[in-house]
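Worksheet: one structure, shown below.
All protein chains but one are shown in place.
Order of writing sets the chain letters: A and B. Residues in each chain are counted from 1.
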Amino acid sequence: MSTTTDTPTTTAAPVAVAPTRGSRFTSAAANYIDERTSISGLVKEVGRKIFPDHWSFMLGEVALYSFIAILLSGTFLTFFFDPSMVEVEYEGSWIPLKGIEMSAAYASSLDISFEIRGGLLMRQVHHWAALLFIASIGLHMLRIFFTGAYRKPRELNWFIGFVLFVLAMAEGFTGYSLPDDLLSGNGLRIIDGMVKAIPVAGVWVSYLLFGGEFPGTEIVGRLYSLHILLLPAILIAALGVHLLLLVINKHTQFAGPGKTNDNVVGVPVMPVFAAKAGGFFFIVFGVIMLIAATFTINPIWNYGPYDPSPVSAGTQPDWYIGFADGALRLLPPGLDLHLGDFTVPMGILIPLLVLPLFLAAVAFYPFIEAWITGDKREHHILDRPRNTPVRTAIGAAGVTFYAVLWAAASSDLIATHFGLTIEGVIHTLQALTILGPVIAYFITKAVCIGLMKKDREIALHGYESGRIVRLPGGEYIEVHQPVDEYERWRLTSFTEYQPLMIRPNEQGRITVNQRVRAVFSRWFFEDRIVPVTKAEIEQAHHGEGH
Amino acid sequence: MADDHGAGTAVEKSAPRTDSSGTAVVLAESDAIQNPGFPPHRLRVTDTDPKKEKLAERRVSGLFFLSIIGSVLAVVFYIVFPIVPGDLASIRVNTLSLGLAIALGLLGIGIGAVHWAKSLMSDAEIVEQRHGTRGTDATRAKAVEVFTLGNKESGFGRRTLIRNSLIGAIALTPIPAVVLFRDLAPAEDPVPLLKHTMWKEGVRLTRDPSGEAIKASDVTLGSAFHVIPEGLNDSHHRLEEKAKASVLLMRLQPEDLNELPERESWSYDGIVAYSKICTHVGCPVALYEQQTHNLLCPCHQSQFDVANHARVIFGPASRPLPQLPITIDEEGYLVAQSDFHEPVGPSFWERGIN
Partner (left out) sequence: MIGLVGTGGAYALFTTTASAETTAADEQLVDEGAKLFAANCATCHGKSLEGTTEGPTLLGVGEAAVHFQVDTGRMPLAASGPQAPEKPVQFTEEQIKALYTYVGSKAPGPGIPAEEYLDGEGDAALGAELFRINCAMCHNVAGAGGALTEGKFAPSLAGVESVHVYEAMVTGPQNMPVFNDANISPEDKANIISYLTFLNENPSPGGFDLGNLGPVSEGLFIWIFGLGAIVAITVWLTAKSN
């Protein structure tokens, strides 16, 4: 049934058949390399490592593979892009820009699009892959959150992953600002306005960033250094640590028959996981290529070069910055504070303060939850989201909050497409910023507990089969299809947590820390469904006379 | 706790803690349901039926062949569908053909590899034992010994003067690097620059982007002119000046204009000029509705009422748009009377009361 394999695949393994020319070459090559690098040790360690097989475990891979697509297409682009803001006159193929003064950055982006074979394709691959990269990181983070994979020993890896998320957003923002077009230029204008709003130092920081007054002639070059040098370097380093920790901690797995907290059940790296994961890389890249070949993204030729005077209707940042843009739109007017001769624009500072707090809550959530539960054991079995109602509900509330802010960024497009007023859309979203997460929390928690109850029912009494049978005594019953032991294990194998009971410490006192913990612990665990026990199963069996 | 990484079942075989710093885990009794172990392995059709196996093999290699075709086609298309100067449609064809061919090349390998793994490779689930993440006590002891020896042999802990001065030295080394970045910004004080624009007494209002002067009689009722100061196009810092000096010129019926008493001389016969730089975060405020006199900013939907000295009527902006005082010169061209009476654009710390 189960076979543990930890015998190393050595290069000197005896061959049962006469060696072919191919295999002789392979063993000679392997020998050569091993004698110089000790690579056989690595092969032994990693070659038959086990990876559990579930679709939701592949989301991190989607991120990794789209990142590779970004790196490859990006490298191509660096050979043609000119990050200079020197003014040139456009001499390329796009008629509506002929003879127009623009920065070399914008002109070179147009040349990539219109003069170089495959240039537009590579630009579109790069930008679509970037959108997919961050979207898949987001979905991956949600999966990690809702299954509790961030618990010990993976709290640090969650934090690193969060850092990767922020770095990816920064990469995206610096990247789409490089062509110096009207849309991204207005985005930079907005950033400059936000920076200037920072008390005391704001104007100076703005001056520093732009090398003088906005827009200046430095910003594209500086963003370029960030975009191709500093940020990718940090990102790759963090990614390396992220993957290393994954290998060291081994992957988590869902509860199932034969799966315990002390084992990993799945497929080995060689050959199955390598084939599937390697194949998946090509599939992700292929899907990106397919989209990039057929759908326009960021048509910079329509926007024209950046100029502080024109602006387009429907000015939004890329989707992953949407939550910040939306937050700016949702604040009510007149929030400038005056302290003597000085102005504090709270309309800008409130989002600048609140959003990092939200992100910090996300980044530090594993540590907060660990403090609340006091659970210091290692967890390698994932939770089903329904079995942790409060955590799942908190996640739903957080997602709703983010989604409301994100939706607010497209308030004008929502208005035109659904025949609404922008005022109405904004007012509704303002209300939903507060009400939405609250409603989402309560609905989600109720749904989770309902699902847990249903699981309990099925574990005890089986599925409703839809067959109605009339018993000899005259009564009608619906026949229930009992679950087998494997299915029942999936339904019942979760841990029950009880709220913390406060007890005095060695000094005989109850600290404030403990009191607060107890309040949170009660919030988390008071409403719960107890797992099914053996006794209940037997009772249920007897009760149904099977 | 004897067992750091928990047991395999839902049972917790450990004693409860005596203080409330312990876990909130409930200690279930051994009445919990036991792990039933692995279900029996199910064979796939490719395991039992040699014909299906052969079919799967042919499919996998077929997909790999498709990939080869795709990669070759990509090279062919690169040559056969070039970008023809003057033919914009050729760009589309080039992009589409190259992209589809490369996609075929990639997807062929990907789908082939996955199909191979799913249908033909061994699908037996294998079990690998975990080890506790923490090092064994012996390893830890060795690690501690490393540091103890290091401390003893260097005297790091004992020689506190060396230690403290080292910490101080390392802490201060990065400071010059921080200071090096000062010259990212030019030397002058930015605040006065923010408070002044190119507008001065007598500077003509001209059309954006041509720079042609505007006569008052040109500005008819319901018009919206996009304005730059005369001489902007010759400036060495054209965009930087434009980012402060852009103005929107409109004409209303004088009786519709609700002017502040101190600003009655700032308009000319119903013609008003307002800064086009939004006081929220600086986008151009340019959506003028000639009948409602609303001025909408497309970035975050701040709205200003031009009939009422551009005060904020909706959205996140917190201050009205600064007004440019205008009049006409002897030839009837519109000119500014002075610079704006307040800094344009978003609020900032040193802005001053207004």
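By our rule, a residue touches a chain if its C-beta (ideal position, glycine included) is under 8 Å from a C-beta of that chain, and two chains touch if they have at least 3 such contacts.
Since we're looking at a predicted model, the values are computed, not measured.
With respect to the full assembly, the chain omitted from this view is in touch with A, B.
Among A:G74, A:G304 or A:P345, only A:G304 touches the chain left out of the display.
Checked against the full complex, the candidates A:D53, A:E457 or A:E485 give a single residue touching the omitted chain, namely A:D53.
One of A:D336, A:D383 or A:D412 touches the chain omitted from the figure, and that residue is A:D412.
When the omitted chain is restored, the residue from B:R92, B:R163 or B:H237 that touches it is B:R92.
By the touch criterion stated above, the residues of chain A touching the omitted chain are 53-59, 62, 95-100, 113-114, 120, 124, 128, 131-132, 135-136, 139, 182-183, 276, 279-280, 283-284, 287-288, 291, 293-299, 302-304, 307, 309-320, 322, 409-410, 412-413, 415-416, 419-424.
In the full complex, chain B touches the omitted chain through residues 42, 44-46, 88-89, 91-92, 95-96, 114, 118-119, 123, 207-209, 214-215, 217-226, 250-251, 253, 256, 284, 286-294, 296, 298, 303, 314.
Assume only the chains that are shown with their structure count from here on.
Within the complex formed with chain A, the residues of chain B that make contact are 1, 4-10, 18-26, 28-29, 31-41, 78, 82-83, 85-86, 88, 91, 94-96, 98-100, 102-107, 109-114, 116-118, 121-130, 132-133, 181-182, 184-186, 190-191, 193-194, 208-209, 226, 228, 237, 239-240, 242-244, 246, 276-277, 280-284, 286-287, 298-302, 312, 314-319, 345-353.
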